[in-house]
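Here the complex is missing one protein chain, while the rest keep their positions.
By letter and in written order, the chains are A, B, C, D and E; residue numbering begins at 1 in each of them.
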Amino acid sequence: MKISARNILKGKVVKVSEGAVNNEILLELTGGAKVVSIISKESAKRLGLKPGKKAYAIVKASNVMIAVD
Amino acid sequence: MKISARNILKGKVVKVSEGAVNNEILLELTGGAKVVSIISKESAKRLGLKPGKKAYAIVKASNVMIAVD
Amino acid sequence: MKISARNILKGKVVKVSEGAVNNEILLELTGGAKVVSIISKESAKRLGLKPGKKAYAIVKASNVMIAVD
Amino acid sequence: MKISARNILKGKVVKVSEGAVNNEILLELTGGAKVVSIISKESAKRLGLKPGKKAYAIVKASNVMIAVD
Amino acid sequence: MKISARNILKGKVVKVSEGAVNNEILLELTGGAKVVSIISKESAKRLGLKPGKKAYAIVKASNVMIAVD
Partner (left out) sequence: MKISARNILKGKVVKVSEGAVNNEILLELTGGAKVVSIISKESAKRLGLKPGKKAYAIVKASNVMIAVD
């Protein structure tokens, strides 16, 4: 499946923290940047997410803001 | 100003593409990953975005999806 | 690629309206409901979207609101 | 009340799953497609959502992505 | 129509700026705070938005971030 989102950032899962309904997924991108994602537990399970697994962070460009110091 | 968004990714502006109302900003994160952002022209101007400028990509964790191959 | 988004709605492209930077995509879901999406022209081109093509509308569950009469 | 969101999809509630803070609402659209929504418990209560109730899934067009096989 | 979004902020339209596909709507809330919204031209027309008209800014709580100095 190819998706329209502009940001498809390659990395691997570092940590999966379980909540009641949602899981928090910590991804380390190729190059070292870290990205946090909140998805449902059901989705995390369906994708088989666990530390070490290769995965992508997907973000629609209109959901990315920019900041400067 | 400190913001609640979990993802505050350091990088620098690579390219600013101007549209009628919005600009498309290409950022290269520390480590090499590239991120595309769509923000208003007014905001891009207010922040003084141009190639080479240090900047951050800001994304709320609930706007990050995960995918696997 | 499998994605964490909970809503992956099957349909086909009915219409592609081109803007300066973004395209507006009209999708008819299986069953007849119609969904409008705004994505970048670049993404629409990369996916080869045109009337009649099978496609999916993808929406993160946290971006769906509910209303009642 | 009329709202600017482009996607106002008619259906009925199939299931309400309660979490600590949020509820997960499963809607069946006219035509049969199913849509999952995450809203606060307070909102679900305020709207009186329960299986069988007529309701709409509301999604801003900029929050809809497209994918193809 | 009653909607699940937690933030339904009363105000009136101050300015409508037309783009190619989207309009930018400036709203003044009761109390004086100003809010900017980007919606499609089609939606702005359908709602009859023009300076002076009473309107609401609608924001899902999960789309509100917090910052401190």
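Please note the rule applied: a contact is a pair of C-beta atoms (placed from the backbone, for glycine too) under 8 Å apart; a residue touches a chain by one contact, two chains touch by 3 or more.
Model, not experiment: these values are computed from the prediction.
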| item | value |
| --- | --- |
| Interface residues of subunit E (partner: the chain not displayed) | 3, 5-10, 24-25, 27, 29-33, 35-39, 43-44, 47-49, 53-69 |
| Subunit A residues that touch the omitted chain in the full complex | 19-20, 22, 24, 38, 62-63, 65-69 |
| Those residues of subunit D which, in the complete complex, touch the missing chain | 1-5, 20-21, 40, 60, 62 |
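Note that only the chains that are shown with their structure count from here on.
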| item | value |
| --- | --- |
| Inter-centroid spacing, subunit E versus subunit C (mean Cα positions, whole Å) | 24 |
| Centre-to-centre distance between subunit C and subunit A (centres being mean Cα positions), rounded to whole Å | 21 |
| Sequence positions of subunit E contacting 2 or more other chains | 1-5, 20, 38, 40, 62 |
